[in-house]
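So the structure is just underneath, and the comments pick up after that.
A protein chain is absent from this complex, but the other protein chains hold their places.
Moving on to subunit A:
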Amino acid sequence: MVALVGLLVIALACLAAPLYAARVSGTDPFASNISGSVSIDGQDVAVMQAETEGLGFGTTPIGPTWRGPYFLGADTQGRDVMARLLYGGQNSLIIAGSATLITLVVAAVLGIVAGFFGGWIDIVLSRLLDILWAFPVFLLAISLSVVTIGHGLVIGPVTIGSDSLLLPILIIALVYVPYVARPIRGQVLQLRRTEFVLAARGLGVPRGRILRVDVLPNVATTLIVFAPLTMALNMIIESALSFLSIGVQSPQASWGTIIEDGQSLLYTRPLVAIAPGVAIVLTVLALNVLGDGVRDALDPRAKLKMR
């Protein structure tokens, strides 16, 4: 329950990003503001502060004000880190959530079809999944991103631009499909031999109806348990790709891109990298705890053990 509330708070905060940018920050979180200034306690303060002591080397972005604009300070481009954190959170959640949905749908279809129909269909689908499984997840995601980041993805008449969020969504969705599809297939193989499915077949119930009425509801609980766990994994992989500049593209932000922005400020403004890192940790932790909770709630054997 706590995890769910935590997730809701994070999501709502991210949804409020435009509100923060417009009402509190007053700056465009996607535009450089290197020569700009901000009013703090009635005084105009430069967003990028030139060093005046010693040899006068370097310019340092304004640090956290802990109130109003530049709540968490500025990044190397003079942008409000808090505003970018909230906007970036939107993208991270959208990508992880959408990729999870696609993964679960594709994995469910492949797993159910392979497990239920068996024969050559199972062989072909299982080998395809095996091939995907053979690649380390991160390596596959990085490879696909590097290949597509240059010119986008063209599938027949459909073109997905390299700066579209759809690109990381599809790549991340694809790499986790075998990890969900294989257990689903195994479960369907078991279900196929259960008495109620055999009885339905014996009574001449159409296969589509058996799948819809008898199989799908039984694998649904597995899919529901997988959902938060997959989303947590997707969030980590999205952050990694964006950190490597092959996920979400500038000027858009995600928690991964903000960590990358903060990498060059670790000495002077570590919060730029730490804040999105903490956001990722909290979100992934909440998703994992939620996943465990959902599993406990939907698994009758777990309930028995707990008693």
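One rule holds for everything that comes next: a contact is a pair of C-beta atoms (placed from the backbone, for glycine too) under 8 Å apart; a residue touches a chain by one contact, two chains touch by 3 or more; residues count from 1.
Simple rule for what comes next: contacts and distances are computed from a predicted model.
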| item | value |
| --- | --- |
| Absent chain [UniProt protein name; select from "Fe-S cluster assembly protein SufD", "Xanthine dehydrogenase family protein subunit M", "ABC transporter substrate-binding protein" or "Molybdopterin synthase catalytic subunit"] | "ABC transporter substrate-binding protein" |
| Sole contact to the chain not displayed, among A:Leu125, A:Leu140, A:Val180 or A:Leu265 | A:Leu265 |
| Residue of A:Ala50, A:Ile123 or A:Ala297 in touch with the missing chain, whole complex considered | A:Ala50 |
| Touching the absent chain when the full complex is considered, from A:Ser37, A:Ser162, A:Thr221 or A:Asn288 | A:Ser162 |
| Contact footprint on subunit A, counting only the chain that is left out | 30-32, 34-35, 48, 50-51, 53-60, 76-77, 149-150, 161-163, 245, 249-251, 264-269 |
